[in-house]
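The excerpt is restricted to a subset of chains, each kept in its original location.
Which chain is which? They are A and B, in the order written, and residues in each are numbered from 1.
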Amino acid sequence: MFKAVIGAEKLKDSVESISALVDEAKFRITPDGISVKAVDPANVAMVSFELSKDAFDSFEASEGELGIDLAKLSSIMDMADKTDNIELELDENTHKLVIQMRGLSYTMSLLDPSSIRKEPKVPTLDLPVRIVIRGEDIKRAVKAAEKVSDYMYMGANGDIFFMEAEGDTDKVRVEMAKDQLIDMSSGDARSLFSLDYLTDISKVAGKAPEVTIDIGKDYPLKLKIKIADGHGEVSYMLAPRVETE
Amino acid sequence: MFKAVIGAEKLKDSVESISALVDEAKFRITPDGISVKAVDPANVAMVSFELSKDAFDSFEASEGELGIDLAKLSSIMDMADKTDNIELELDENTHKLVIQMRGLSYTMSLLDPSSIRKEPKVPTLDLPVRIVIRGEDIKRAVKAAEKVSDYMYMGANGDIFFMEAEGDTDKVRVEMAKDQLIDMSSGDARSLFSLDYLTDISKVAGKAPEVTIDIGKDYPLKLKIKIADGHGEVSYMLAPRVETE
């Protein structure tokens, strides 16, 4: 069984953070909350999402799995006002999810969880440099980088964090010293990432006051954001692009 | 002759309420005001519009008929500020309508009234259930229904008014009890309507604080809105879709 009430904005943000990488996902339900692990179709990026039952106004659930069409759920959430409360309830007979908001009831069919791409194993990485940065600073650099290239470097030189993109003729570089960041563990790092993915991720990250980024030398990027007033977390892992020259 | 002055917003709202169903219309002018009756090209919906001379700042007219291209008049009105006064005057020599607003004068050619689809006879219907509802509540239900189907039921079960749409897999239902409505005469009713028409009508209805709806069992819908601070009224009649199964 699954029955829960949550603020519309929290649910909206949650759905968006997952749909940055995938169109459909398996929501794993336990008595303690909801979690999602998903990998994008090209196996380049992973999202790991956790929302504690404390993020909900009420939450009752037994173990289960819900196959969710994220675009559809997102379009349903567009009908809600930010301050609405959303009631979610699994109808055990029809195996559909009933979503209620201010007198409007939407009965959404679920996807067969076995038809959804298998959950990835999230590797443990020990990355040398950690940056804590305002989300809007990431978003701005990604938007600038898009003007000149399809790829962007993220790296560190000692106490300097940089994001850089180079096109055929033009170049963009954002440098931030430790004191312009929220926090930084200094070190050396430099990896190249696809802007396709960074753009989608930075749309989510751009709204967060605080984003934690771990980077290395030609290593994956880890990017972590707190959601739902600290009662949840979404983290992305993005494979580096190997430079060919 | 026809010469009148009216607030831009009133004229804008009037034009929009008619153009929800038709692209061109015959405006019937009398010394007492303006009226329009029109039926959509597929003969599914009718609009009946009345604007008393009291809605105007000044109004002088003899009996007459003006063939109006509604899209053009609407695009001219887009140039006006809400608070502008619009002067309308029929040039008897050229038979064109001169529209003036803050020093700008637009001379608009009229359509030949005989080229416009004949005015419908509006049937008298005695419908069992009347609901008075906030316009935004209609609009919200219609937008939700569009996500799952091309048709929407409107109906009543005793003291409950409902709007419902069912797609292949998903379902939307809005229920409102008598005390959530502005007013309701209880009863039983249920008819199916095309969302194509309801969408256009609900764009107009959505702005009205109060919308009066009459429904029955597989009967047409009547939807009535006051306009121009009560000095006018627009009502729509929409044929039900017969269920085939």
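Here, a residue touches a chain if its C-beta (ideal position, glycine included) is under 8 Å from a C-beta of that chain, and two chains touch if they have at least 3 such contacts.
Since the structure is predicted, the reported quantities are computational estimates derived from the model, not experimental observations.
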{"item": "Identical protein chains in the complete assembly, only 2 of which are shown", "value": "3"}
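Methods note: only the chains that are shown with their structure count from here on.
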{"item": "Between subunit A and subunit B, centroid-to-centroid distance (C-alpha), Å", "value": "45"}
{"item": "List of subunit B residues in touch with subunit A within their complex", "value": "140-141, 143-144, 147-148, 169-176, 180"}
{"item": "Residue ranges of subunit A in contact with subunit B within the complex", "value": "72, 75-76, 79, 96, 103-109"}
